[in-house]
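Data first, discussion second: the structure below is written as structure tokens.
A protein chain is absent from this complex, but the other protein chains hold their places.
Order of writing sets the chain letters: A, B and C. Residues in each chain are counted from 1.
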Amino acid sequence: MTSRSTLLHKAWYVFQKDLHQEFRTRYAINAIFLFAVTTLIVVSFSIGPAGLSAQVLSPLLWIIIFFSAMSGLSHIFVREEEQQTSDTLRLVAPANAIFLGKWLFNAVLLIGLEILIVPLYLIFMNLEVKNPGGFAAIILLGSLGVSTVATIIAAIISRASARGALFAVLSFPITLPILVSAIHGTGMAIAGRPMVEMMGDYQILFAFLVVIFTASVLLFEFIWII
Amino acid sequence: MKQDVLLWIFLIIWIGVGAYLFYLDRQVRSLKKRFLFHEAKSEK
Amino acid sequence: MLKNDRPWFHGFKIFTFVWMIFVIIGSIKVAPEATGFVSTSRVVFFHVPVAWVAVLAFLVSAVFSIRYLRKKQMEDDIWASSSAALGFLFAILATVTGSMWAKHEWGSYWNWDPRETSIVILLLIYAAYFALRSAIDSQETKAQLSAVYSILAFVTVPFLIFVVPRVIFTLHPQNPIFTNEPKQRMTPSIRWVFFASLFGFTLVYYWILRLKVDIERIKQRMTEMEDKS
Partner (left out) sequence: MWRIVGENITQQFNRRTIFRNISFEIKSGESLVLIGPNGSGKTTLIRIICHLLRPTAGKVTYLNEGKRISFEELQPHLGLVGPYLQLYNNLTAFENYTFFSKIRGLPVDVERFRDLMKRLGLAGREMDELRTYSSGMLQRMKYVCALIHDPDVLILDEPTSNLDEEGVQIVYRIIEEQKRDKILILATNEPGEFRFGDKQIHIAA
């Protein structure tokens, strides 16, 4: 195993390269932002004024986050296969560094998206969050989980004849524990329930993130080199 | 009314298993056909 | 060709057949009207084992997937995919019979009871597994990627079992119709028939799995022969 420092350096260079390519083509950014904003507008236009309870608005927020992820987070691997640059990358960098670099790209992309659309969502749905700190923490922890699952599943479908639908179908069952806990936690945060009630969700989200991240790092090598 | 729900459930399970076994049997028959055809071809 | 079939398998088939006959007779004959044991609860002798086999098949598939990644033997992939195919069938049966029982017992076909939710999630995992397999043509890639996916799903299941019941309560706090598990109130005779049925269905599962694995093996040999000629 390369020493930890060079592994992180290589992961960083892979991340830099992908960021560079992304700013040149802006394909994933366009896909994910356009999807999120259009969904947001349609949702708020149709049911915004209805003044729905947190119990409905919290799952709705996470549905938007999940499907936004599904519209843009597979591109990081699919692009490599489509442009036949995956072998070049396979040749020059170890599998772990590549997974870390790609994971970081997806996490930054998804969280960057949320920084824009979550406040918009709260405004459009005139939803007042009583416990903003807990709310932000749940969103962050949940998004890290979602981007981890999206990254490993993106690697899988990039090696299959990747059709868009396959990405959501494969990701959903694995992401379910995150969605269930995150929806529950977000609802609690909006309603301003005491922190102790949200502890369960934090623990599940954190434990799941650790487990799925470790499993992904271990399994990635079997996806990357068949 | 209660009994027939139980009966239906019982039947559905065994019909499902039976159908699957029938499907496997069909597969074995087509494999046999392929094998015989192949053997005939190689003898020629 | 294939090594001669296992001689014990013939005996196994007879034993399983006879065992299931006793289970079916037992499930009808067992003393009804035990404490709170309503006659329709007899369904527990069939619905629950089917769900159990669906879960068992998933675990077996995950184990063979791990073996495949370690040793890359096509044999392991055959076992993993065959077990998953069976698990898929039993998951469908469990879902259908479950909702029929729910309709009769609680009045509605579906009400997101924790067990209903978890069996449907298992169904989703199987559907995703086979969607992935059908999207890949190269044998080696198909085996490897589906093995990875089944391990990922396997890692997720404990969280689902832990998370789903906990949250379902609070999502539907006004869920009065959640009845506790009829099994706990079983008398010894009923419990005995129930476990016999559980064991019986596991034998049936193994029987069909054995058939399916042998068919896949022969199919593989056939294509190899046809490729050669």
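One rule holds for everything that comes next: a contact is a pair of C-beta atoms (placed from the backbone, for glycine too) under 8 Å apart; a residue touches a chain by one contact, two chains touch by 3 or more.
The model shown is predicted, which means the values in this text are computed figures rather than measured ones.
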In the full complex, displayed partners of the excluded chain: A, C
Among A:41, A:56 or A:92, the residue in touch with the chain that has been omitted: A:92
Touching residues on chain C - with respect to the absent chain: 72, 74, 137-140, 220, 223-224, 227
Touch list for chain A against the chain that is not drawn: 1-2, 6, 9-10, 13-14, 16-17, 20-21, 24-25, 83-85, 87-88, 90-94, 225-226
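The rule is simple: only the chains that are shown with their structure count from here on.
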Result of counting contacting C-beta pairs for A-C and B-C, higher pair: A-C
Inter-chain centre distance, chain A versus chain B - centres from mean C-alpha coordinates, in Å: 44
Averaged-CA centre spacing for the pair chain C and chain B, given as whole angstrom: 19
For chain C, residues that touch 2 or more chains besides their own: none
Partner chain C, residues of chain B touching it in the complex: 2-3, 5-6, 8-10, 12-13, 16-17, 20-21, 24, 27-28, 31, 34-35, 38, 41-42
Parts of chain A lying in touch with chain C, wherever the complex brings them together: 55, 152-153, 156-157, 159-163, 166, 169-170, 172-174, 176-177, 180-181, 183-184, 200, 204, 207-208, 211-212, 215-216, 219, 222-223, 226
Chain A contact footprint on chain C (complex, rising order): 69, 121, 124-125, 127-128, 131-132, 135-137, 140-141, 144-145, 147-149, 151-153, 155-156, 159-160, 162-164, 166-167, 170-171
